[in-house]
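Heads up, one of the protein chains got dropped from this complex, but the rest are sitting where they should.
When the chains are written out, they are named A and B in that same order, and each has its own residue count from 1.
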Amino acid sequence: MEEVIKAEHLTKDYGGGRGIFDISFFITKGEVFGFVGTNGSGKTTTIRHIMGFIKPKNGTVTVLGMDAWKDACKIKESVAYIPGEIAFPDLTTGIEFLKAQAELLGLKSMDRAEELIKRLQLDPSANLKRMSKGMKQKTAIVAALMADKDILILDEPTTGLDPLMRETFLELILEEKRKGKTILMSSQMFDELEETCDRVALIYDGKIIDIADVNALKSSTIKSYKIEFLDKEDYLKFKKLKYKIIRDQEKYYQVTVQIDDSEINRLFKSLSKYKLKFISEIKFNLEKHFKDILEKEVKGGKNVF
Amino acid sequence: MYFSKALFKQSMKANWVKWLCVTVATCVMLAIVIIVLGSLAINDIRDSLKDVFEQADQEGYLNENSVDSYEAYTLSVDFANQLDDPMLSMFAGTAYNMAVSGYQEKIDAYTEANGQAPTGEALETIKEEAATEFITENESILAMLNMTDEEISQFLYIVYMTHDNNPTLDTTNNETVITELKESFVEYAGLTAYNLYISQGETEEVANGYRLQAVELANTAINSYEQKSQEEGFVYDEEVFKEEANEYVINMIYTQTYNQFITSETPTEEEISNAEQYAVAAKVLANTAISTYELWIDELTGSEMTDAEIKAYAKEQASASITDQIPEKVAEALEELGNMDIYGLIIGSIFYRIAGILLPMVFVIMVANGLLAGQVDSGSMAYVLSTPTKRRTVACTQMAYLMLSLLAMFLLVTVTSVISIWVVGGNNFAINFAEICLFNLGAFLTMFAFAGYCFMCSAIFNRSKYSMSIGGGLSIFMLVCTILGLFGSNVVPSAMRIDAMNVFNYFSIISLFDTVSILNGTISFAWKFAILAGIAIVTFIIGVFRFEKKDLPL
Partner (left out) sequence: MNIIEVDNLTQDYGHGRGVFDVSFAIREGEVFGFLGPNGAGKSTTIRHIMGFSRPQKGETRVFNLESFHNYYKILSNVGYLPGEIALPEGLTGWEFIKMMSDLRKTKDKERLIYLLKKFDLNPAVSTKSMSLGEKRKLAIVTAFMDDPEVLVLDEPTSGLDPVMQQVFIDFIKEEKKRGKTILLSSHMFNEVEATCDRIAIIKDGRIVTIFNANFIKHNENKLYDISFDKLEDLDNFVKDFPKAKLKDDLVVKFGVKEIFKNQLSVHVAVNDKQVNDFIEMIVNYKIKSFTELKLTLEDYFMTFYREDKDYGGMLKWKK
């Protein structure tokens, strides 16, 4: 599998513990790869290295086999970028900006741009300075996607978008994915990464703590259920059964059990003996996965809060 | 190659309004300055100031000349009077012989010693020696004569001259002797005048003219005396002859001046009346000078000054002109003012080096910042660099934009200035076409240097606030230094100059724009221009390289 983007022991130390340290990962062709982490954790710094805006102190980062700093210009022929902070150059309208970008990109036709404009319901004739945050973000999205590049690098692309626009945007991303594009997307929202990504890396304090396989998570056969019993007796009796209990709330006669799918029939058999108030699933999603890992980091002596 | 048309267009779009405003404002200012100044009569004022000084000089000469002639006249009369002395007339021959003998002895001694008769300086020396000897030997006798030692030696000198001209004079006839002496006197007067003007640097012709004038004057004076003295009941009255002298001199001056202003053989009426006007004015001046002279002599007689000193002082006062009456420093200042080139000052030093630099500088500071640092600061540079555009291309394109927009600006300014100069008279104007073009070139190169520097700051720094405060701040600082330094430079006349302020000129590269050198036609401005260009090129290149290599927080 072709490694489109590869970082090996990438390090950039800004002092005072800030920066990125020994970051290694790779992104294969056609993959949607997510970056999640708090502000200042190193997401943007890593992306800046990939874009060739800054050079590493140690380690390497390559795109399509080319060094990101030395061959930055050549790499851009295949890369589209949405920056973290939307700040347009000193031009008047959205159209002017899009045309200027098109020229810089060597784009011959504005067809795709117009398609996107319609899709996102953007009015590009509006004055850049007077656009709302959402419109600015849409303009930036059009500017990046209109060139139909094979690699997309998106730095927190849904900030400032309200739920409706976010939905449309994620739809677009999934479309691009289906076209076979390779996408790197950073975000602070777990759910949107879960929706779109194949793998997601958790960055914390400048280091990659974990890379999760989203598909595996989604198709995991491990499930957790929160069960509340109507009376205390049933609650106590159930607890004695050999199920893995991951949370216990005596006050509400609640337990949370974790089982594999293969055990579901057995569970129902057990439950049929008791009187339940409700049974609800506690989804094990990306957020939970990472939160668990972070807690381990906390227990390891680091202060998350 | 390292140029992106799209980026260039983007920069143009972002900055064309600023460019237009600054260019139009600068052109309008320049046109107004040149045309308005051109229609003012500033140089006329300056010229008339000059005229005043020249006129004053001429007046001085005229006065001096009048007093000199007056003195000569009275002296001649005096001489004639002395020769009239009964004692002298009786013993004229004898005295003559006595004086001559000593003189001739010396000549003979010299001839014998040197094998030839003395001439020129040697002769003069002998005359001096002989006169001194004679005075010393005959002190007692000479005391009876009412003459100063100086007068006596002058007299002796004339005696020697007479002897030189007429070695075989018959000294038995007193009258003959006296006549000869008188002739010698007249010749002597002419010679003195002649020598005076030669020593003042006049041509032989002019000096000769004055010699003839002096001879005529002496003759007239002596003849007049002779005439009068032979009348019944003649008493020598100095005053009478002084009046006569006065009259004679002022008429002489009248004629002289009149002739000066009649240049053609058949003068027009206008010319005649013009000449008459000047002649009358000159006559009045001469009269005044002589009166002043006499008044001063009256005043100072009886004081501690010797006669010679009194005469010298009186003459000085009489021949003073306006300019002699103003304190020296003021006179110097006014003269300098009269020689000053106001246009050069206002257009060259003030407009082109200050006002015409200020607006383009504001343009350069803002635009240079916005081309690189400003876009990195705001983050919009990320869009450009997210495309297949090399950093070097970005830097070079922006550099090209800055250079070309400056060039376009100054081309328009140059055209405006040339048209304005043409409107106020073209090459006849105080500043000609070549000079104004050099001014424009100088201003352009100065701005070019600032542009390079501001561009470099914009390339080095990632934040607008540093780019503008270090780039723009230093630039404005230099401009302010130039303004302050203006007051200490030699562009401003010394009356207004404060030399200490000149130190500010060393802090500003605008000093390399040498407008004075351009106006004077010297070449020193050229190598200074080269330095400005050099600064520009070096800073631009540093900027491009720095932008290529540094980290960008995009």
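Just so we're on the same page, a residue touches a chain if its C-beta (ideal position, glycine included) is under 8 Å from a C-beta of that chain, and two chains touch if they have at least 3 such contacts.
Fair warning: this is a prediction, and the values are worked out from it, not measured in the lab.
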Key: Left-out chain, listing which of the shown chains it touches   = A
Inquiry  = Can you say which of A:G37, A:P56, A:P157 or A:G206 touches the chain missing from this structure?
reply    = A:G37
Residue of A:N58, A:S109, A:S125 or A:Q249 touching the missing chain in the full complex = A:S125
Request  = Consider the whole complex, including the chain that is not shown, and state which of A:T92, A:T159 or A:Q254 touches that chain.
outcome  = A:T159
Ask   = When the complex is taken as a whole, what residues of chain A touch the one chain not shown?
value = 37-41, 121, 123, 125-126, 132-135, 159-160, 162-165, 167, 188-190, 221, 223, 261, 264-265, 268-269, 271-272, 275-281, 283, 287, 304-305
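Basically, only the chains that are shown with their structure count from here on.
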Query = Taking each chain's centre as the mean position of its Cα atoms, how many Å separate chain A from chain B?
reply = 86
Complex contacts: residues of chain A adjacent to chain B = 48, 51-55, 72-74, 76-77, 79-81, 83, 85-92, 96-97, 100-101, 103-106, 143-144
Key: chain B residues within the chain A interface of the complex   = 4-7, 9-10, 13-15, 370, 375, 378-380, 382-391, 393, 551-554
